[in-house]
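Below are the structure tokens for one structure; questions will follow.
Note that one protein chain is taken out, while the other chains of the complex remain in position.
Each chain gets a letter, A, B and C, in the order it is written, and its residues are counted from 1.
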């Protein structure tokens, strides 16, 4: 009988984001920095879907995640009222970091894709820490 | 011989703000919430001009300022590349709060005006505190 | 037999908003300007719930809504991961403007309340316009 992980990792997590006035700029499209907000929201919801609360991690383990590297390619503009699906896929993992491949799509249309590396750090000193067990148990 | 305050309070403090892409929305103008950012920047620079650092206040006195009430009237739109002067005038003061009258102008043109009440609170509990002496000494 | 409006106006429209890192500031709470973003999102969803698209209004009628006056009272802080309900209630209406009473609550706790007046303007000139029929038909 095969071993089954009690919390199987979703192959591809997806989170819907609506484009509001706050997200757009005078070019009529979503401002480029705001895709990093969308990517962050999706990462937070991905962690939440795994039962992981960043507030709880901070209180229990004294750690927070910080972004160490971000790369984004902008493929097509998003506009007011668009409904954008933002995905998260684990691309790599070290003792301290997670690297996530993320995409923003409107229907079939790829709007932006990126790769974001986040590191676990001490919330006070910002020095790198090993990923807590409650993370590594979820993310094989 | 008359007593002279060593740090006379400026009657009207003014701080220049440039409008960048991040500030605008798809209407082609500065997004309404961003005037509250401009007002906050000007308040911070006004405090700095009085020799008051919010970081130092937090470290020494354990207090921060929070906004309790904000009112803004929008009179004319600001656009990309505009240079906006944001003013601060002390309108009222209690033991715990400061009320500031603020304006955003492009040249002679009034773009937005507001009244913002800020309260001194404990940085941990958010409970109201008396304004620290280093503030009340500066602001008669 | 009483006349029944085919699209009855909801007495109180409510829209859920999650607090993400982007919304917070170094005080550990939601930055005060961001409640105006939350209020705007809820107004947009309220209009959408009435079958009204702002993009369509702009394309068909050449009009957009702009905020002319905003008043906000901040009652309690919101923090990372909070789920906030943002409500919209029509408080007043003129030929050109709508005044909306809005609240942000976490469960029973009132976090912020405000009153926002929006005006219908020509999207090019920003001159005031009468509210389009498709709005006034929905909002008696």
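Convention: a contact is a pair of C-beta atoms (placed from the backbone, for glycine too) under 8 Å apart; a residue touches a chain by one contact, two chains touch by 3 or more.
Bear in mind the structure is a predicted one, so any value in this text is a computation, not a measurement.
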**Message:** Going by the stated contact criterion, tell me the shown chains that border the hidden chain.
**Reply:** A, B, C
**Item:** Sole contact to the chain not displayed, among C:24, C:72, C:87 or C:102
**Value:** C:24
**Item:** Contacting the left-out chain in the complete assembly, out of C:17, C:33 or C:98
**Value:** C:33
**Item:** Contacting the left-out chain in the complete assembly, out of A:49, A:68 or A:99
**Value:** A:68
**Residues of chain C in contact with the chain not shown** = 21-22, 24-29, 31, 33, 79-80
**Asked** For chain A, which residues lie in contact with the unshown chain of the complex?
**Response** 27, 29, 32-34, 36-37, 40, 64, 66-74, 77, 123, 126
**Prompt:** Which chain B residues touch the hidden chain?
**Reply:** 18, 20-22, 37, 40-41, 44, 48, 53-55, 79-81
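The definition used in the following text is that only the chains that are shown with their structure count from here on.
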**Item:** Arrangement of touching chains [line / ring / star / complete / other]
**Value:** complete
**Asked** Since chain A and chain B are copies that touch, is their contact same (over half of the numbers shared) or different (under half)?
**Response** same
**Request:** Compute the distance, rounded to whole Å, between the mean C-alpha positions of chain A and chain C.
**Result:** 28
**Request:** For chain A and chain B, let me know how many angstrom lie between their CA-based centres, rounded off.
**Result:** 34
**Interface hub residues of chain C, defined as touching at least two other chains** = 37, 40
